[in-house]
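Supplied in structure tokens, the structure appears directly below.
Apart from one protein chain that is not included, each protein chain of the complex appears where it belongs.
Moving on to chain A:
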Amino acid sequence: MDPLILSRIQFAANISFHILFPTITIALGWVLLFFKLRYNATSDAAWMRAYFTWVKVFALSFAIGVVSGVTMSFQFGTNWPGYMEKVGNIAGPLLAYEVLTAFFLEAVFLGIMLFGFRRVSNKVHTAATFLVAFGTTMSAFWILALNSWMQTPAGFEIRDGVAYATDWWAIVFNPSFPYRLIHMLLASGLTVSFFIAGLSALRYLAGDRSDSMMKALRTGVYTAAILIPIQIFAGDQHGLNTLEHQPQKVAAMEANWNTGPNVPLVLFAIPDEAAKENKYEITIPNGASLILRHSADGVVPGLNDYVGNHPPVLPVFWGFRIMVGTGLAMLAVSWAASWYLLRRRALPRPLAYLMVPMTLSGWLATLAGWYTTEIGRQPWLVTGILRTEDALGAVPGSHVAFTLAIYLALYAVLIVVYLGTLVHLALKAAKDGDESPLPGVLNRPLSQPVHGTE
């Protein structure tokens, strides 16, 4: 068995599984802070109830994020030692700053955020919630700085075959970093919006009309409706940035085989790399030229300029289309749901049924987007500096195959249990509604929050 392809699949499996959970915690931290601040401002217990419902999801997602993140920190050494040998001087400090400034912050204050409501003052609890949200976002900052540097390296020099940092500002704020960071933070926001909207819709279908559920539902739906057009714009800008710095990736995303003007937008095709052509093509004339160059005769780079140096076309082409397609579905669903919630103050059942599977739309779009950009970087691990095959360690293929098989089985089980638990928690909350006693105020009759009038 070829250890290169096995190690690649294993890394892809580990990081794909891992990214699902930070994608939730990054934005969910801020949503929890929003719930908490609304509670502080209104003293409406329904906000706190929404907080307690979703802090459980946060805890669960965070725990899986931590343990799968630990796996990531070992993967570099076990499978890709060449990576740190070549670019360790740059990747090292970025990873170190992630652990130091973000990981500890979130892990320590998580304890207070989860279990400390009755042990610390309300202000400290709010501050802990803020610090956890801030920590998850800082974590994204450093990791995306490193990932972007691998896509568009800057601020370094090569001496004796090893990369040395020359300008840390240029390394962190490398050309693709701002675009990728914003795109990912918005993706996290959308993933969480649809998680909250979808699981709230499930409760809605189960007959729950409790105040706390409706508050969460509206928060999810409105946030999604606001973020999705911003995300489409940010994604477009990110694409133009990629066109400038990694044209071969754009050529693969568009399955454009020949550089030239008047390039059509391919809506559907099966790219055939051997024949260098698209099968079963459906196109919009001049579409790609218009989108990428804003003129019908704009010149779009083609794969013929990058023979032997461009990524595999099929996964990049389809990864991109799945991401965009999911994004458009998100736009339609969130705007429709917003319209009904604003005008009718209710959801039609078919729409609610549609929103339940859309819970996972953010995950799908995020994974598809990451596959586009990461496979789109191949054959390079660090563009122009290190080829993926040259970073591989000396571990026998059979070992990698063995561990890969167990990882895949474990991840499959964990995803099923995770989603099953979320559904269980949602249905349990739907049954309890707002009748269950609010845990935070059980023993504090004197300071029980006054119910707001709505």
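Keep in mind that, in the parts below, a residue touches a chain if its C-beta (ideal position, glycine included) is under 8 Å from a C-beta of that chain, and two chains touch if they have at least 3 such contacts; residues count from 1.
One rule holds for everything that comes next: contacts and distances are computed from a predicted model.
Of the candidates "Glutathione ABC transporter permease", "4Fe-4S dicluster domain-containing protein", "Dimethyl sulfoxide reductase anchor subunit" or "Cytochrome d ubiquinol oxidase subunit II", the chain left out of this view carries the UniProt protein name "Cytochrome d ubiquinol oxidase subunit II". In the complete complex, the hidden chain is touched by one of A:Leu6, A:Ile112 or A:Val382, namely A:Ile112. When the omitted chain is restored, the residue from A:Leu6, A:Ile90, A:Ala133 or A:Leu199 that touches it is A:Ile90.
Across A:Phe35, A:Phe62, A:Trp257 or A:Trp380, the single residue that touches the chain missing here is A:Phe62.
In the full complex, chain A contacts the hidden chain through residues 52, 55-56, 59-60, 62-64, 66-71, 73-74, 76-78, 81-82, 84-85, 88-93, 95-97, 99-101, 103-105, 107-112, 114-120, 162, 164-165, 168, 393-395, 399, 402-403, 406, 410, 414, 417, 420-421, 424-425, 439-440, 442.
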